[in-house]
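Complex shown without one protein chain; remaining protein chains in place.
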Amino acid sequence: MSSRRYAGPLRGVVFFALLASLPSFNLAHWVLNILVFTLMYAVMSSSWNLVGGFAGYPSLGHAAFFGIGAYAMALWFQHHAIHSGYEPFLLLPLVGLLAAAIGLPVAVIAMRTRSDVFAIVTITLLFVTQTLAFNLRGLTNGAQGLSIAAPPFSAGTFERPFYYTLIVLLALAMGITFGVMRSKLGLSLAAVRADEDKARGIGVRVLGVKLLSFSVSVGLTAMVGGIWAYYEGFIYPQFAVDPLVTIAIVLMTFLGGRATLWGPVLGAFILETGQQTLAYSLGGSQFYLIAYAMVFLLVMLLMPRGIVPSIQDRLRQRRRRIEVDAGAPRPSSPRMTRSSDTRSSVPALKGHG
Amino acid sequence: MQLHNRLRTTSSLVAGLAAIALVITGCASKGGGGGSTAATSGANGSPLIIGASVSLTGDFSDSGKAVQRGYQLWADTVNAKGGILGRKVQIKIVDDASSPTQVVTNYQNLINKDHVDLTFGPFSTLLTIPASQVAKRYGYAFLAPAGGGPDVFKQNLTNFFFVQPAPTTQSGDVFANWILSLSPADRPKTAAYAELDDPFSAPIAENIRTKFEAAGIQTVYKQVYPSETQDLSPVMAAIAAKHPDVIIGGTQSVDAYAQIKALVQLKYSPKFMFQSNGANSPLEYPNKVGAGNTTGVMSSADWFPGSKASGSDAFTADYTKKFGGTAQQVDDNSAEAYATGQLIEAVAAKTGKLDNATIISSLHSGSWPTVLGDLSWGANGAPTGEFNLVQWQGGKLLPVYPSGVSQAAPVFPKPNWGG
Partner (left out) sequence: MHALIQGIILGVLTAGVYALMASGQTLIFGIMKVVNLAQGAMVILGAYLSYQLFTSFGIDPLLAIPITTVAMFILGVAVQLLFLRPLKAEDRSELSLLVTFAVALLLEGIMSVTWKTSVRSINTGYANSSWTVFGYQITLVRLWAFLLSIAALLVLYLLLNRTRFGRAIRATVQNPESARLLGVESSRVSALGFGLGAATAAAAGSVYGLLYPFNSGSHYDLISRLLSIVLLGGLGSIGGAVVGALIVSTSSAVVASAISPSWSEMTFFVILLLVLLIRPQGLFGTTARGAI
C-alpha cells in the first residue's frame, strides 16, 4: 500500500510542474489569459471548499471578500506609485491577512447559524458589502469606480507574473487542503460537518476549527480579488462584489466534488475555460442559457456529489471486484461506503487524494 | 439593476457546463479549418476583419443589437462600393454578456487568436477600460461608440477614440447652455435633481448642476438613487413637494420612464424637464410613458432623423431599407456604430493606409466628418464637440438647439402632462 500513499503528492508535483512549465511552450496570449482567469477560480473554489466542503458551511458570501481584496489593492495604489509592476504582488499577503482579520468576527457571528440559514446570512453580508462599496463614496469612489495603474510589463510576457503568482496561491490552497485532509483538523472538520453537537461532545474545539477554516478561506479569496483588480485595471462595485463570483465558485466545487482535493480545481478548469471559450465562440445566442440549465440539471440529478467522488466510487468498486475475484478477503460492504462518504463518514474522507 | 445586470450574466458564466462538449468539438474543428486570417491579413484583396465585443445578452442586448446593426450596415454599404482600398470588410461581433472578465478574454482572442485587423470598442459602457488596455498593449487603435466616462480619458490612452461628439458626462451641457441663453425672466429660479448612481448618469446631472448653481439657479432638492430602485415615487414626491421650476433627471432608461410615471401620478409638471437618457429613445419612450406625456420633455442626442451631417441621409435611407421602419425609429446607437466605420473609411481615403498606427496618428489631427457631425479628439481620446438639445413636440423628437442644427423652436414652459 505504500505506493498508493505517495500517489497523491506525486500527482500534485506533476500537476504543478506541468502548470509552471506551460508558459515556456510559448503559448499564445489568449491561452494564457484564459488560464489566468481559470487559476483565479481554481484558487477560490479550493478555498471555498475548506468552509463549504469540509466544514459543511455553504457560504454564499465569499465574493464579499473577493471585493474586499480588490478594493484593498485599488485603494493602496491610489496613494502609492507602481514602478516595477511587482509591488501589488508583494502586497498580497497583507491583503490576505486583512481579509482574514475581517473574516474572524464575521465568522463568529454568521457561524452561529447553519445550512441554508447560514447561506442566506452570508449572501446578505455580500449585499451589505456591495451597498457599502456603492455608498461610502468618500472611501470607494462609489459607482464611479477605482482605477489601478496598468502594469508596466512588456506585451510579450505580460501574463506571466499573474500566472505564476496564481500558481503559488493554488499550491498554497491545495497544500492547505491536503494538510487538512491528512491531519486531525480534517477529522475535526468532518465531525463538525456530520454533527456539530456530537463533535463538541467528543471534545472537538468546534468554534476554533470553524473560525480557522473560514479565515484561511476568505484570506485566500481576497488575495485572488487583489490580483483580479490589478489584472483588470479598473473596478466597479457591482463587478468587484459580485454574487456571480460566489455562484461560480460554488458550482465549480459542486461539479468537481465537495470535500475532495481535486474536485474544485477540476470544476474550475471545466467551467471557467468552458464559459470563456463558449461565450466567445457562440456569442449572443439566448439558447445557451437554456442549454446550460438543462445540462446543469442533468449533472445534478445524475452525479449529485460531483465528478471526483463519482469516479472514485467507480474505481473503488472495480478494485474491489478485482480483489473479490482474486479471492481476497472482502472488506466492508461497498454500498455502505458509497452512500455515506462525502456526507458524513469520517474514514471515507481519508481515502481521497 | 446592477445586481440584476450582473446576475443576468450568470447565464454566460455558468454556461460552461453546456460548453464541455462544444469546446472539445469547437477546438478540434478550429484546428482543422480556421486560422487562415492571420497569414493572409494585410495583403490587398484579403478581407479587412474588424472585431468588436458587444453585450448581446442581458439588459443591454437591445442597444447591443442596434450597435451590431450599425456596424453591419456600414460594412454592407462599403462592400457594395467595392470595399476599402480594395478589401471587403468583415465584422466579427462577439458577446461579452456584460462581464469584465469576458471582455478581456474577448479582445485577447480577437487580437491574438483570430488576428483581426482592427478593433472597435465594446458596447457595455463599464467595460471600456479593461478592453482598451488590452487593445493598447498590442498597438491596436480603439474606436469606441460607447463608454466615454471621465475615467476612460484619465487613463490617457493614446489609442483610444470615443466616437460621440463629447464625453458622455458632458452630454447635458447643451441643456444648461440653452437655459443660460434665455433671458433672466424666462430662466428657471429653482432646480431639482434626481440622479441614477452610475458613472454615466449622475455625472451628467452634476455637470448641469455646477453650471446652474454658478448662474444662480437655486438647488432645492438633489437625490442619488441606486439602479435597482424599482420605485421612484418617493424621490419624485419629495421633488414635487419643493415645486422646482426645472427637474433634471440623470437617467439611463427604465428609470427615466419611472420618473415620468411618478410625476404624472403626482400631477406635478415642471416648467422644464430634462432627462439625460431614455427620453432620447424615439421608439421606447412614448411607448413606456404614454405619447401624450412626452410633450415638452428635453434630452440630448448626437444623431437625429433629418440631420444634415455627412452621410446621414444615405445612412437613414439604407437603414430603413435594410431593417424597415421609419427614420424616426432609427436607434442612435446604430448611428454611432455607423460613424465608427465611417472614420476608418475616411482615414483610408485620406492616407491610403489601414494599419493601426496610421489610424491612431491620423485621427489625432484634424476633424473628421461622420453622421454624428464633424468629430475631433484631444490627446486622451476625449471628443471636443457638443451634443444637440432635443425636445418632444407633437409626438416627435426634434433638435431645438443649437440653432445650427435645430428643426424647431424650443417650447417652454413645458405643457401639462397628457397635453
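Letters A and B name the chains as they come in the text, with residue numbers starting at 1 for each one.
Following the convention adopted for this analysis, a contact is a pair of C-beta atoms (placed from the backbone, for glycine too) under 8 Å apart; a residue touches a chain by one contact, two chains touch by 3 or more.
Worth saying up front: this structure is predicted, and the values here are computed from it rather than measured.
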Check the options B:A52, B:I248, B:V264 or B:L375 and report the residue that touches the missing chain.
B:V264
Contact with the hidden chain (one of A:F37, A:F158, A:F178 or A:F296)
A:F296
Which of A:R11, A:H80 or A:R112 touches the chain that is not shown?
A:R112
Using the touch rule from the top, list residues of chain B that touch the missing partner.
1, 3-5, 7-8, 10-11, 14, 57-59, 61-62, 197, 223-226, 228-235, 237-238, 241, 253-254, 257-258, 261, 264-267, 284, 288, 290, 293
Residue list for chain A contacting the dropped chain reads 58, 109, 112-121, 123-125, 127-128, 131-132, 134-135, 196, 247, 250-251, 254, 286-290, 292-294, 296-297, 300-301, 304-305, 343
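Simple rule for what comes next: only the chains that are shown with their structure count from here on.
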Euclidean distance of C-alpha centroids - chain A vs chain B, Å
38
Show me the residue ranges of chain A that touch chain B in the complex, using the header's touch definition.
28-30, 33-34, 37, 127, 130-131, 134, 142-145, 147, 150, 155, 158, 231-234, 236-239, 242-244, 247-248, 251, 255, 270-284, 286, 288-289, 291-292, 294-296, 299
Of all residues in chain B, those that touch chain A in their complex
2-3, 5-7, 9-20, 22-23, 26-27, 54-57, 61, 64, 93-97, 99-102, 104-106, 108-109, 111-113, 126, 129-130, 133, 136-138, 149, 151, 154-155, 197-199, 202-203, 226
